[in-house]
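A single protein chain has been removed from this complex, and every other one stays in its place.
Chains: A and B, in written order; residue numbering restarts at 1 for each.
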Amino acid sequence: MALLAAVLIGVLLTEQTVFTAYSVTLGRVALVGLVALGLTVVILMGELDLSVASTLALAGVVTASIPDLGLGILAGLAVGVVVGVVNAFLVAVIGINSFIATLGMLFFLRGLALVISNEAPIKLNNVEAGIAFGQPLIGPITPRILVFILVFIGLQIFIARIRVGREFLAVGGNRQAARDAGIPVKRRIFTGFIISGVVAAGAGVMNTLERTAADPIAGSTVLLASFAAAIIGGNYLKGGRGSVVGTLIGAASLGIIQVALTLAAVQVPIQQIFIGLLLLVAVTTDPNNLRAVISSIRTLRTGRGKVAEPSVATNRSTSS
Amino acid sequence: MGDPLTQVNALATSEAPNKEISTGAKVLAWMADNGIFVLTAVLIAVAVIGVEGFASLQNIADVFHRAAPIGIVAVGMTFVVISGNYLDLSVVAQVATSAVILIAVSNEYGYIPAILAAMLAAAVFGIVNGVAVGYFKANAVIVTLSTTYIGLGLLRFFSGGSIFFGPYESPLASFGAGKLGPVPYSAIVLVIMTILLSLLLTRTNFGFTVRSFGVNERATRLGGTNTGLVIIGAFLVTAFSAMIAGFVLAAFSNTAVSAMSTGYDFRALAAIIVGGTSVFGGKGSVPRTLLGVVFVSVLTNVLVLLNISFGYQQMALGFLIAAAVSIDALARRAGKK
Partner (left out) sequence: MRKSRLVLAPAAMLAAAALVLTGCATEDASTGSSDSGSSDSSGDTGGDTGDDTLKVYALLPQGNDQPYGTTYLPPMQAKAAELGIELTITNSEYDGDKQASECEIAVADSETDGIILWPAIADSIRPCLEAANAAGIPVWITNADVNPEDTGLTYGYSGTDSYGQGAASAEMMCEFAGGADIGIIQINGLTGNSVASLRGAGFRETVASECPNVTILAEQPGNWNKDESQIAASEMLTAVGVENVQGMYAADDSMVAGGIAALEARGLAVEDFIITSIGNTFLGNPLVIDGKLDGTVFQSSSWDGENAVVGIYRAMTGDTSLGRDDDGSVLYMPNPKVTIDNATDPSVAPEW
């Protein structure tokens, strides 16, 4: 966290355009951030959703395939619901691990998008509506960014304030305890995956509107970047710890850095190396991790066989 | 599998020891553990009977060619997955780096310097990943993602992204094209690695600790010493496997380019998990990964033989992955009742 803050200050000092043209930066953040926010909900529950990238592409393709725009948008969002339901069914009812279930869906939906689109981009029927969607609405803020902000607020309130949302963290922290406490775990899993699916689908629909065409292979970079955003934002991959705000900060940091590097005309391979180094250092110098290193060094010094200082921050369910 | 770890696992999940177990439940339990064997056998049987040309020597060689590079990566990456660290995304960068180093360096300086340079690169990858995950206890997904970015960035920066060509009649090319009967040398490499890595995982203290990491990380860290080193070891195994996969790929293609290894991360992971290794770690084995690789390679081969387009291929792959694991899960549930 501290490292990212330091980098952001650096950006502040050298590339102010990142902040003066904040709608562009927000747009870049929203590219990954929207999907990452939906993903966070699933991660908090202790599950994973790898299918989001393909859901994004498929929803866009479906929307563009339907001549009537309103119907198309609804259909695209419906794709998200269906995907979420299928994912949840595989995880909660059949009992497959969500990693593999959503990995299978990732492949399946990617194939479906290619089949429906005949392997080529599909233009929107109503190009003017698409272009209008890309026009600024409030100040320089476009509708897509607005939706991003609203989704963030909505999910933050949901997870932090609303009982059903708060239960997500319990489900992730200790599933058995959550069950014992009377939380309908299966239902929560369904809710979580549906949220993730709909948000990813929404991202796909909006991208298609702004681009005025649907790309069947969209979202290839989004998958891992959204996981990165969630994890550097403090979300614990095994669930039970983290926050929506954290993901937002993670996504914002990544987006800001990318925009800054582009403005600074840094060569693309160097950009990659820089972001990689940043991620690596950020994730290893998290205070929790530093404490872990110090305790391991201490153990090494005090000799073999001694009990190590218990590592901090273990909401980890050891039953996994 | 009679090693202590599996027995402990079994005890922890089984019902009261004196309960009567019906034959039906026994069968289901067997299916739960070995469903993938059955599925692969069925797939191959269907292919041999139903798909013309599948059983030809040439096609069997093609299946092996498909299986070898991904398979070598997958059997190595099994160590990371079994240790409960999800996956190693940097295999994409590792395979490409190894292939490029082999061809580019051997063109100028010969094979020995090339192999040494590739080993150095693999060691760096393994150590960086291992230290970050093992000592700093950072999340493996992010760590390996960051090393992928760094690795690919460095590769593109230094190699400039160009294609490198091996000389036409080189020993490397002959190795890549060589076969023992219908079995390409690369597949033999895969089998040898499977055997060696399997022994490493099941018969050594190192392997035992890797697996116990996946079962119960906290207990492993408390009980053992130098557990960080074990994680480094797991990532080093993956890195060296990826290096060999890069060699095999470079030999087969007699070219090397940074974009060669796209998709290797998730394809290897799919094979590992279809084979029955749990993504949470602890359960699974290297031979199972090989089985998963065979399943996925045969499946893709059959789909191409049937002239099915790429989109439908992906759909079939995704569906069968989910189906294979579902059968596993359902059989396990039914067997417990």
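In the analysis below, a contact is a pair of C-beta atoms (placed from the backbone, for glycine too) under 8 Å apart; a residue touches a chain by one contact, two chains touch by 3 or more.
Bear in mind that the values here come from a model prediction, so they are computed numbers and not experimental data.
Student: Touching the left-out chain: which of A:Ser65, A:Asn125 or A:Thr262?
Tutor: A:Thr262
Student: Under the stated touch rule, tell me which residues of subunit A contact the chain that is not displayed.
Tutor: So the residues of subunit A touching the missing chain come out as 1, 4-17, 19-22, 24, 27-28, 31, 114, 117, 119-123, 127, 130-131, 134, 207, 210-213, 215-221, 233-234, 243, 245-246, 249, 252-253, 256-257, 259-270, 273-274, 277-278, 287.
Student: Considering the whole complex rather than only what is displayed, give the residues of subunit B touching the chain that is not shown.
Tutor: Residues 52-54, 56, 58-59, 61-62, 65-66, 69, 152, 156-157, 160-163, 165, 177, 249, 252-255, 257-260, 262, 301, 304-307, 309-311 of subunit B touch the chain that is not shown.
Throughout what follows, only the chains that are shown with their structure count from here on.
Student: Per the centroid of Cα atoms for each chain, what is the distance between subunit A and subunit B, given in Å?
Tutor: 27
Student: What residues of subunit A sit close enough to touch subunit B in their complex?
Tutor: 90, 94-97, 99-101, 103-115, 119, 224, 227-228, 231-232, 237, 267-280, 283-286, 288-290, 292-293, 296, 299-300, 304-305, 307-308, 310-311, 314, 316, 318, 320
Student: Enumerate the contact residues on subunit B facing subunit A in the complex.
Tutor: 84, 86, 89, 128, 132, 135-139, 141-143, 145-154, 156-157, 216-219, 221-222, 225-226, 228, 266, 269-270, 273-274, 278-280, 309-319, 321-322, 325-326, 328-330, 332-333
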